[in-house]
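With one protein chain held back, the other chains of the complex are shown just where they sit.
Let's turn to chain A:
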Amino acid sequence: MFVTDIRKEFYDVVVNQRVALFVSPDIDALCACKVLQALFHCDQVQYTLVPVAGWQDLGTAFMEHKEQYQYFVLINCGANVDLLETLQPEEDSVFFICDTHRPVDVVNVYNDTQIKLLIKQDDDLGVPSYDDIFRDDEEDEEGDGDDSGNESDGSAEPSGKRRRYDEDALERRIERQRARREWEARRREILFDYEQYEFHGTSAALVMFELAWVMSKDTKDMLWWSVIGVTDQWVHDKIPHMKYVTDIATLQRHVSRHNHRNEDEENSLSIDCMRITFEYDLRLVLYQHWSLYESICNSCYTSCSFKLWSINGQKKLQEFLADMGLPLKQVRQKFNSMDMSIKENLREVIEESANKFSMKDIRVQTFAVNFGFKNRFLASDVVHAAAALLENVEKDEMPTDNFIKALDCLSRSNLERLHLGIDLAKKKLKAIQQTVASCICTNLILSQGPFLYCHLLEGTPDVKLFSKPLALTLLCKYLLKFSCVCVFCFIRSFFGRAFEKAAESTSSRTLHDHFDTSVIELKMEDRGKFLDALITLLS
């Protein structure tokens, strides 16, 4: 069921309990986790944090903790499957699910006792009504008891005695059966419509922040985490732009409230102060921590508009730089070392030139944070850094270590780690850029009619990197933009169901372990038949 009073029905329930906290490996989940951890620390709630990478992990984690814990909090996992069916818990286990995955499984919605959904009701949920999908079967079962019940199957021995029914009763029964069949057909249709597309709802971090807020326990750190959570959804194309803008507006109100609160404090600009500002900043990845040139080359928005993989694209880039009137030397050196005079109105200069090159959306509403005087980060910088740490493939580290490191880099006391993350993110973005360019130059992107298909050959550099869902998502986003197709099909994706169907019909060996059902693993040999089935399904 949906929780309406998140404080009473969730926080007050767990505050005196031991809680198992299962967190999915994505940045929004990490941020939600940070907010909740801060609240738990504040109220001295005992909890165990377990990162869960997929359904298998979730099952194992639950098995390991079900004895000691009664209350489970699931962040960004669990809402889109019938959780009780999946985990087979005892009757007294209670699950609080704060998950952006949509659609929410209907059984989760209508279970009143064990499933508590911490999901904003104003999201576009469209849950079918109870009567449309569940039905009291008693009447029909009773009526079928005597003679005709067995006939439907035909394999049972006939009954020794039979009662003769009234003609009307018979007709009523036939009528009821007909109505039932119609109802079932309608139910299938409703469920199909409901479950067909997958998408994401309001950021988990934002939901958790609002919990802190209603309890008047919100801090600037929490607010920053929820900013990162929402930004993650935007960076990884989980929500459409409109939703992003709406949520940013919500956050902006909180930001001004917090800034206002601190205005009269004397130490408002001390060395360890934290200041969040709303910005209309550039859509250039990590540009304040890179050189402007590198950033332009590796940002999805610019590199795609210029078609940088082509010679023509490179030329355009040069023209663009010339148009801005920025010396190449300045552009190529570290942003930090650029002349102050250039930096002063850089955003305006870039916007003006970008407009000429039909990049009208080079600026976007976002937030920045200042830690003391020296360190300034855009929200998207942190998202990229944390994602790179989370999916670090450089050393063969345990996924749990990566998880903890990514979590740590979100704390302001750990800026060093954040900088490490930024370095990793740069490598990752370059790798994506190179992979995309090589895919395009070698014609690896094939149109299969209803969808585009790209197969990275084994042995491609960085192929290991793309075995991780976030990196893969980012790669796909770049690929799609490069191929000049709109990206919206990603935001409402039908691939999840289609993948399931295609795998089932061809009995391909697939692993649907990710919480995002549109990321699956497939055995190489089954690729051909799987693709054929997918093409048929989607055309």
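Simple rule for what comes next: contacts are C-beta pairs under 8 Å (C-beta built on N, C-alpha and C of every residue); 3 or more make two chains touch, one makes a residue touch a chain; residues count from 1.
By our rule, contacts and distances are computed from a predicted model.
Peer 1: If you look up the hidden chain in UniProt, what protein name do you find among "GPI-anchor transamidase", "Importin subunit alpha", "AP-3 complex subunit sigma-1" or "Anaphase-promoting complex subunit 8 isoform X1"?
Peer 2: Hidden chain, UniProt protein name: "Importin subunit alpha".
Peer 1: Among A:46, A:113 or A:312, choose the residue that contacts the chain missing from this document, as touch is defined above.
Peer 2: A:113
Peer 1: For the chain that's not shown, point to the residue among A:5, A:85, A:189 or A:361 touching it.
Peer 2: Counting the whole complex, the residue in contact with the absent chain is A:85.
Peer 1: Applying the definition given at the start, please give the residues of chain A touching the unseen chain.
Peer 2: On the side of chain A, residues 55-56, 58-59, 81-82, 84-86, 88, 91, 107, 110-113, 130, 134, 136-137, 142-143, 146, 151, 153-166, 168-169, 172-173, 509-513, 521-524 touch the unshown chain.
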